[in-house]
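For this view, one protein chain was removed and the others were kept in their places.
Letters A and B name the chains as they come in the text, with residue numbers starting at 1 for each one.
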Amino acid sequence: MNFVFFAMFLILLIPIYEAWQDEYIWQKMLAFASIATKTSIMILFISVLRDDWMIGVVGVIILSVGNAALMLLAHVIRRMNEL
Amino acid sequence: MINALSYSLFSIGIVFWLWGTLPLIGHRSVLYKLHSLSVADTLGSMSIVVGLLLRIPREWPLLILALISLAIWNTVLGYVLAYCSSHGGGDV
Partner (left out) sequence: MSDEFYVVAIAALLPLTALMLVLQVNPYNALVIRGILGAVAALVYALFGAADVALTEALVGTMLSITLYAVAVRSSMSMRLGVIAAEPHPDNERHDIPYPPEPLLSALRHMLDQHHMRLERVAYPSLPALRTALRNKDIHAICIGTETNESALLQVDHTEPYHIQTRLQRLYELMQKDIPSTMASLSYVQPNTLESAAIASADSQPSPVEGKL
């Protein structure tokens, strides 16, 4: 299980690197979308790993709410490009 | 038996994650990256969650909720991101 978690951590590094090196904002948004999903899946994984129901609930809430934040931000950034 | 099945689901999920995330690096268009990200990443995440579900069936309502929100939100999010990034100069 620990090995699987470590592999997830290594994959998480890829979008972080991408967000750091790319200056175009939509590429950063893609990296953010990827990171938001991956971290919440990792939180769910931790909850099963430790058999902790409370962390699992938090993981599911973050999974749905993180995406909502992303959509709000996407709309504001789209408005910025107007005019 | 169940353990082996969940491990194989985890590895399938991680392969899908890798497949969806690796195209992020490189100079392709946003829509190309978004396609691989939304398809492969969501499938990978769902297979990992199913693997977790096999391991601890006791928490099934929570994990089913995670599966549903993954499927719905990531689809909608892919659509919204594509719309916002391509309609940058448009009105509304």
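Note that in this section a contact is a pair of C-beta atoms (placed from the backbone, for glycine too) under 8 Å apart; a residue touches a chain by one contact, two chains touch by 3 or more.
Every value quoted in this text rests on a predicted model; they were computed, and no experiment measured them.
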Chains in view that touch the one left out, judged over the entire complex: A
Contact set of chain A toward the excluded chain (per top definition): 2, 5-6, 9, 12, 16, 19-20, 23, 25, 28-29, 31-32, 35-36, 39-40, 42-43, 46-47, 50, 52, 54-55, 57-59, 61-62, 65-66, 68-70, 72-73, 76-77, 79-80, 83
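Convention: only the chains that are shown with their structure count from here on.
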Centre-to-centre distance between chain B and chain A (centres being mean Cα positions), rounded to whole Å: 10
Interfacial residue positions of chain A with respect to chain B in the complex: 4, 7-8, 11, 14-15, 17-18, 24, 26-27, 29-31, 33-34, 37-38, 41, 44-45, 47-48, 51, 53, 56-57, 59-60, 63-64, 67-68, 70-71, 74-75, 77-78, 81-82
Contacting residues of chain B [partner chain A, same complex]: 7, 10-11, 14, 17-18, 20-22, 24-25, 30, 33-34, 37, 41-42, 45, 48-49, 52, 55-56, 59, 62-63, 65-66, 69-70, 73-74, 76-77, 80-81, 84-85, 87-91
